[in-house]
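Shown next, in structure tokens, is the structure this report addresses.
Note that this complex is displayed minus one protein chain, with the remaining chains in position.
Should a chain be cited, it is by its letter among A, B and C, assigned in written order, with residues numbered from 1 in that chain.
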Amino acid sequence: MKIAMIGLGKMGANMTRRLINSGHEVVVYDLNPDNVTHLAAEGAEGASSLEDLVSRLPVPRAVWLMVPAGDVVEKNVMALAELLEPGDTIIDGGNSYYKDDVRRGGLLKEQGVHFLDVGTSGGTWGLERGYSLMIGGDKEPVQRLEPFFTTLAPGRGDIPPTPHRNNSAGTAEQGYLHCGPVGAGHFVKMIHNGIEYGLMQAYAEGFDILRNAASESLPEAFRYDFECSEIAELWRRGSVISSWLLDLTAQALVEDPELSGYSGYVTDSGEGRWTVQAAVEEAVSAEVLTAALYARFRSRQQHTFGEKMLSAMRQQFGGHIEAGKGEKI
Amino acid sequence: MKIAMIGLGKMGANMTRRLINSGHEVVVYDLNPDNVTHLAAEGAEGASSLEDLVSRLPVPRAVWLMVPAGDVVEKNVMALAELLEPGDTIIDGGNSYYKDDVRRGGLLKEQGVHFLDVGTSGGTWGLERGYSLMIGGDKEPVQRLEPFFTTLAPGRGDIPPTPHRNNSAGTAEQGYLHCGPVGAGHFVKMIHNGIEYGLMQAYAEGFDILRNAASESLPEAFRYDFECSEIAELWRRGSVISSWLLDLTAQALVEDPELSGYSGYVTDSGEGRWTVQAAVEEAVSAEVLTAALYARFRSRQQHTFGEKMLSAMRQQFGGHIEAGKGEKI
Amino acid sequence: MKIAMIGLGKMGANMTRRLINSGHEVVVYDLNPDNVTHLAAEGAEGASSLEDLVSRLPVPRAVWLMVPAGDVVEKNVMALAELLEPGDTIIDGGNSYYKDDVRRGGLLKEQGVHFLDVGTSGGTWGLERGYSLMIGGDKEPVQRLEPFFTTLAPGRGDIPPTPHRNNSAGTAEQGYLHCGPVGAGHFVKMIHNGIEYGLMQAYAEGFDILRNAASESLPEAFRYDFECSEIAELWRRGSVISSWLLDLTAQALVEDPELSGYSGYVTDSGEGRWTVQAAVEEAVSAEVLTAALYARFRSRQQHTFGEKMLSAMRQQFGGHIEAGKGEKI
Partner (left out) sequence: MKIAMIGLGKMGANMTRRLINSGHEVVVYDLNPDNVTHLAAEGAEGASSLEDLVSRLPVPRAVWLMVPAGDVVEKNVMALAELLEPGDTIIDGGNSYYKDDVRRGGLLKEQGVHFLDVGTSGGTWGLERGYSLMIGGDKEPVQRLEPFFTTLAPGRGDIPPTPHRNNSAGTAEQGYLHCGPVGAGHFVKMIHNGIEYGLMQAYAEGFDILRNAASESLPEAFRYDFECSEIAELWRRGSVISSWLLDLTAQALVEDPELSGYSGYVTDSGEGRWTVQAAVEEAVSAEVLTAALYARFRSRQQHTFGEKMLSAMRQQFGGHIEAGKGEKI
């Protein structure tokens, strides 16, 4: 089958490769013509513009967007809305906010164009492992485009089946799922990333405590100098906390046991924030997911205004005693 | 080789079986003689008392305790201290506090008896998957008893090796590790469980937000009725958050999609609390691990005194308006 | 001077009284005619409709809305927009979201009508103590309407002046402040309430720990049976944590030392949620304000889906042992 891919960054390019490798035809476009040239050399069909791209697709057309969330998605969807015809489908595979999906899906519906939001997990490993796909939108285009989802998804692989599960019941075992109406795919992906933040922070804190067990502020009898890379490796086998993130942690610790090559300045993408906002809107107490997000916020500051205010209050009620502790510069 | 196992609950019994199945000889003892009889029928050598147990072991003796942390461990260690001889070894495989290990190890050292603390992860799956072993204590007994650790541990299995790791470098790939001096094993196990709490809570909150996305308090356009069991299954393949805990979650959701058979009253064992105390002693900000523990505390309350105080304050400054909201009974 | 007050609930009625008592003329309107009648009996001028109300005001008109945030404010603002003339002013004294202010202010500006957002704190005590007013909007109407703000605000009272402060510098000492352009007033009020949640929760947790110090799960030597009402009274004098909220807490504890008359089901208004959303938008780590909000969310649940999931996971990896703890019903 034939599909278009717009946006040939690491994700879009690898997804294109995975589709081509499975025998699909992919028309590709990117603002950077070099990216188009490279993919064309690997078997994709290059397009020189959105108009060109649309003209190269059989009807009903399928156009997959793999571009940065926000303005870039908005611009592309609006431009495609002008070019596409009733029955065509736009698939947003990026990390858009589900409320934007609902708005965009509503606009496109007025012209008869389908809109699918597909949360895509897999990172740089996806080319090899496949991409977990969380899909939102109408049933008909989801079913029609299933050959692409099947190809992109990891498939059953060597993951053991879940006991008592009726394995013929759905597509989840193959690594893709129609989660619900427009927005549902990105909602699920948002929560996926929110959980990811929480899991990462749980490991990070645990290893932080392990490492600080060597601190000289502790009584000598209760001080330990742990080898974090060995412990991470140990936990990969037979422990309750084994996971893919732990595998990656073990790998990072082998390469750089002190992690001294990493800054500790941690960025966050929209999904972590939207997860907290969804929790607040639903009145769900999401302490762990929120704390994981806030730890990233804090990691990017030298000292916050709030912390200076704490110093100031201590100075006010504790007097000059505090000055000796370096709180007043 | 021959070893004694004291405590034949689920963990001790299965560990005995795994040792026997590998050709070791195991002398077993339990306060409940039925447990001894059962294991004897499976090939263990039953003992009728601690004295009897000690007399059946070759010197230097090795006695593995698999009994509840706290008083029971204390009592057994003290009783064995009377019966054992210099060069013998007591192994505490339970979930003891590492500060108690340090104290007990110090007492036993005075009589020349070795003490090893072995944090053991694996739960009811350990018989089949093997037990992850985190070992603290002196080097000599750890090396001497390695045949037991090798047998109990999961081994390399089909877990892919960590890239760039020198796989001949240690025992971690086999699922056991000498982590440091006395207490180090239980310290690492403590952090393991602390991380486990954090991971569990991250998944729990994520699914909670997914499920409450169907709440009627939300605008209809942004409301989703997700099938949590399908989503858990989906994430098992190709996603960043795949893990053994997610496998278990998927399994639970297949059996009981609404989880209506579970109370939500969640107990905690010592390790989660000790992890927070270690973080506080080391001045490590462990928001996520702490929040995970506190969520369990809160799950066991109907309403806290603190919450009633919030109601009371709101009543005081908001007046009778608040009464209408049912805050004053 | 003459002003209109729409919305004669506890807040609107008392603010009307405070204005009348100071010699202002107030035209009042409420959907419930009884409320109008009552206030008219106390010296206000009753209006029978919005049209009637508008006709009773001298130009440029000033109309103060004291109605529930959301749809009711929206409806009133839109209705007044039809009735008012260029130069008139709408004041929203309720708890609206500052982003709604910005939108409404923009719409009204197109017709030359001023919009002021005035965050109002004081609760049922405001009639006597005065209302703290946080004002957003254009400078000209803020200055013109200052006589109303001066009357409603608490004034300097017996609050000691802040040392080194130039007391002639502004209006803050009198209890009202022009905080910035449209939305600024409600933004500051939002943060005020966010802080309020945090302060309340800090006291609530502290007293919760005090009270649970009597728990029989603690070693007897470290168990205390504290009288919370005496301790609250004590802290009112000379301690670092004295505050108005503590005064209210002491009062509640005198009346009901066990707080057994309070349910502990704690509602939240929009401001606490918006505070968290603002923190997330600004990438500020606001752990305490968020935890205070989440504690209220959790107080309204029997058991969350997330907690049931924790029970389920523990069941899966811990086997039947867990069943004994009542986790599986």
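Just a few scattered comments:
Assume contacts are C-beta pairs under 8 Å (C-beta built on N, C-alpha and C of every residue); 3 or more make two chains touch, one makes a residue touch a chain.
Nothing here was measured: the structure is a model prediction, and the numbers come from that model.
Looking at the complex as a whole, the chain kept out of the display touches A, B, C.
Screening C:Ala40, C:Ala81, C:Leu107 or C:Leu210 against the full complex identifies C:Leu210 as the residue touching the chain left out. Per the touch definition above, the residue from C:Leu31, C:Val59, C:Met78 or C:Leu234 contacting the chain not shown is C:Leu234.
Within the set C:Cys179, C:Leu259 or C:Met313, the residue that contacts the chain not displayed is C:Cys179. When the omitted chain is restored, the residue from C:Pro33, C:Pro86, C:Gly112 or C:Gly157 that touches it is C:Gly157. Remark: the residues of subunit C touching the chain excluded from display are 98-99, 102, 121-123, 126, 129-132, 134, 153-160, 162-165, 170, 172-177, 179-181, 183-184, 187-188, 191-192, 194-199, 201-203, 205-210, 212-213, 215, 217-218, 221-222, 224-226, 230-231, 233-247, 250-251, 254-255, 275, 278-279, 281-289, 291-292, 294-295. Touching residues on subunit B toward the chain that is not drawn are 240, 268, 273, 276-277, 280-281, 283-287, 290-291, 293-295, 297-298, 300, 304, 306, 317. The missing chain lies against subunit A, touching residues 9-10, 123-125, 200-201, 203-205, 207-208, 211-212, 245, 248-249, 251-253, 256, 259-267, 287, 295-296, 298-299, 302-321, 325-329.
In this text, only the chains that are shown with their structure count from here on.
Two copies of one chain, subunit A and subunit C, touch each other, and the residues they use overlap strongly: the shared fraction of interface numbers exceeds half.
The angle needed to superpose subunit A on subunit B by their Cα atoms is 180 degrees, rounded to the nearest 5. The central chain of the assembly on a C-alpha centroid basis is A. Subunit B and subunit C have Cα centroids separated by 46 Å. Centre to centre, using the average C-alpha position, subunit A and subunit B are separated by 31 Å. Chain centres here are Cα means. That of subunit A falls 38 Å from that of subunit C. Shared contact sites, meaning residues of subunit C that touch two or more other chains, fall at 287, 295, 298, 304, 306, 317.
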